[in-house]
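What you see is the complex with one protein chain gone and the rest in place.
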Amino acid sequence: MIRVSIDDAPIELGVEVAALEERGAGAVATFTGVVRGDDGVTALELEHYPGMTEGALIALAEVAMQRWSLLGVTMVHRVGVMVPGDRIVFIGTAAEHRREALEACAYLIDRLKTDAPFWKRETRGDAARWVEARESDADAAGRWD
Amino acid sequence: MIRVSIDDAPIELGVEVAALEERGAGAVATFTGVVRGDDGVTALELEHYPGMTEGALIALAEVAMQRWSLLGVTMVHRVGVMVPGDRIVFIGTAAEHRREALEACAYLIDRLKTDAPFWKRETRGDAARWVEARESDADAAGRWD
Amino acid sequence: MDLLYFAWVRERIGTGAERRDPPEAVRNVADLIDWLATLSPGHAEAMREPERLRAAIDQKFVPLDTLLGDAREVAIFPPVTGG
Partner (left out) sequence: MDLLYFAWVRERIGTGAERRDPPEAVRNVADLIDWLATLSPGHAEAMREPERLRAAIDQKFVPLDTLLGDAREVAIFPPVTGG
């Protein structure tokens, strides 16, 4: 089971996890990215490439399903305007054993950072700026090659 | 924040995740172990060593908090009788960045398997047996030394 | 050719999508970026630093030296920052 969603509605974590647990897996791993407000960010806006984004996420999920023999993958990315505390992204994996679920979850968030067409703009009070890509993200993605 | 709980009530995943998200972290990773019914198991019973168990989990959480500069760790283990589909264990970590949250989560479940006094008994119809420890669990725990 | 722009590339150009037919001499994505820079001050500003740009042809990421071939949709944007 692969579930991919790009939506401007809040991410319903309980619903997503329940769907993964219903796969009959013994192990479910999740990663949730949350908007941080600790450096003065008052809003975060996510832009994406409609048409391409969904295909990019499905391609990543398919690679992970096969590489780790998963029973389920869920990738949900929120787009539009968010505030600190909101969930930006949810990755969930279901597998028979913990190693597969945990590794695949780390893989998927590392790769999503470099392989999916999303762009973040941070607002601090009146000032907005586009977030710069970080070299550490490319390094993290590269370790799975 | 460290939260450790050993309880015979069902694990409330949504509540646990919400508490971690409230730490103001940018990254929350979780692992959930679920009772599998695919090999004929009809019930799973978890016994533990009251008095020692909580201390063992807190000790693990403290090591992880320091090693990965975490903002929060939650470790919840269910005890008593469970059926397929029930959550056995929940591990959650909150950190500023994904790497720390994901690694610490993997560490905690690997170490819980070898360093906390729990014992599982599986029931298949009329037959019950104590689950044998697996060498692969010792190997997985050892890779964090 | 359908051209799509995202993030600050879109903002500088002032639109997220336009239809353009580049001349024959425009062979690869880098050529396209250079040519787009000649179209307006906004385009020039957006295309000013090609090393900060990334591209997709027909919804696949490609290096900037990729030939356009019979591309129908080309997107130009900064490095991605999702997740």
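In order of appearance the chains are A, B and C, and numbering begins at 1 in each one.
By our rule, a residue touches a chain if its C-beta (ideal position, glycine included) is under 8 Å from a C-beta of that chain, and two chains touch if they have at least 3 such contacts.
Small disclaimer: the values here were computed from a predicted structure and weren't measured.
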{"item": "Shown chains that the omitted chain touches within the full complex", "value": "B"}
{"item": "Identified contact with the non-displayed chain, of B:12, B:86 or B:115", "value": "B:115"}
{"item": "Where the missing chain touches chain B, by residue", "value": "33, 46-49, 51-52, 55, 77, 88-89, 109, 112-121, 130-133"}
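As a convention for this text, only the chains that are shown with their structure count from here on.
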{"item": "Intercentroid distance (Cα basis), chain C paired with chain B, Å", "value": "48"}
{"item": "Separation of chain A from chain C, taking each centre as the mean of its C-alpha atoms, in whole Å", "value": "26"}
{"item": "Rounded Å distance between chain A and chain B, as computed from the means of their C-alpha atoms", "value": "23"}
{"item": "Interface hub residues of chain B, defined as touching at least two other chains", "value": "98"}
{"item": "Where chain C touches two or more other chains at once, by residue number", "value": "83"}
